[in-house]
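Subset of chains shown; positions unchanged.
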Amino acid sequence: MRDVASEGDARGIQIQRVGVRDLALPIMVREKSGRLAHLLGTFDASVELPHTERGTHMSRFVSILSRWSKKAVSAVEMEQMVREMAQAFDAPAVHLSLSFRYFLEKCTPATGQLCQTDYVCRFDARINQGEYNFELGVRVPIMTVCPCSKEISDEGAHSQRALLTVNLRALPGVIIWLEDLIPLLEKQGSCDLYPLLKRADEKWVTETAFAHPKFVEDVVRDTVLALRGVAGVVWFSAECEAQESIHNHVAYAYAESE
Amino acid sequence: MRDVASEGDARGIQIQRVGVRDLALPIMVREKSGRLAHLLGTFDASVELPHTERGTHMSRFVSILSRWSKKAVSAVEMEQMVREMAQAFDAPAVHLSLSFRYFLEKCTPATGQLCQTDYVCRFDARINQGEYNFELGVRVPIMTVCPCSKEISDEGAHSQRALLTVNLRALPGVIIWLEDLIPLLEKQGSCDLYPLLKRADEKWVTETAFAHPKFVEDVVRDTVLALRGVAGVVWFSAECEAQESIHNHVAYAYAESE
């Protein structure tokens, strides 16, 4: 059976990324505790295609990722996956991104109810000419109380849910655990969120948030300061998007480390 | 050229709705003032297919709607459109739904800045055995301040953006204008939203909202009372979804008129 994808190509154009996107698979992510979290993963995998080849082997991505879906995944395994892909495709550059909703347990602040919150996370690994890079991404919902609204109003201040999105890269060998990063980021809003709040908890959250009003600019700057303090981080970006309760649009701020 | 869709069908199964969805067209909606608003419309159009026919004429929907995209549309024209479709398809039942983002001008509450806010609206028309029905839908963003949070906290109260979605049917011949309905619904939250707020306006919005704390249950009940007062309305539903600033999920309430 003729394989037209494997044939040569005369157009002389290298393609930076060829691959599959929105591939859903069950995955297991290794928690800091060593236990495995069973999660829903969505993959985006691509390779660089030399100008001499017409097409890539799309089914190979799915074979490799399907095999990995049976094993534990962490920053360490992401490197193994992209190296395996680089070899399987004989490709100079590979990019693999895995998105998943991660859960952490936490206790409510006043009554100590144990509950689980969810965070959208991303493991992003790439290899280029043998050089490996890993980026960790996480989106943490927080609450923000507006400092201007509080300052100028006789009573109250508008608040809203906001999303704090951080991407970061660390020194080789340094693992930044989601279990450490997420609580650090949750502290950068006016208050963090809980799926479950008894009345005493709701009082605590309301008063804590009101005592710590923050613009999106404040959240981003405080996040920058916090991330500068994490050992081993060599690059990061931080974005805060507030779903303004007084507007029908979003207010946001974005900063990157130099 | 053989027309396989027009051939008979032996399976003996009538299909309630066959048609097209997510068809985008520029439209003109007649405002209460008589002027025309140029908007982006998305259509969902279907007909009932008798058990004797294999397929419908999908291109006919697009022909009819394309012609209408050059003319003004209001509740009145929706009836003409579905009647034209019923005839063109010789169909006993037709359903046509048109969604669009509508804009209203309003002034900010303290400094009187003129600004425009957007609302997702829907004209939904159906004809069945000659009987015509029209439903108007609108989704209005509002702000809610939590009464519990206000009551139990020493200071402040959490607030959030919420969506108040109303669908309604009126007596034949009665037109409910979006220009009248939307401001009425905006009054049912703790405060309405503005794209633009100077500091004096933000103070007004914050204090007004704080003085009118409402659960989603309160918003829905007050909306029910307000809609009972609109002459000519024979049926309605009201749903309020609050994007809770203290949780990562939505709180909602839904009620229908009896």
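Chains here go by letter, A and B, matching the order in which they are written, and residues are numbered from 1 within each.
Note that contacts are C-beta pairs under 8 Å (C-beta built on N, C-alpha and C of every residue); 3 or more make two chains touch, one makes a residue touch a chain.
If you're wondering where the values come from, they're calculated on a predicted model, not measured in any experiment.
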Number of identical chains in the entire complex, 2 depicted: 4
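Here is the rule we use: only the chains that are shown with their structure count from here on.
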Chain A-chain B separation of Cα centroids, rounded to whole Å: 35
Complex interface listing, chain A residues touching chain B: 117-118, 141, 143, 145-146, 148-150, 152-161, 191, 193-195, 197, 199, 202-203, 205-207, 209-211, 243-249
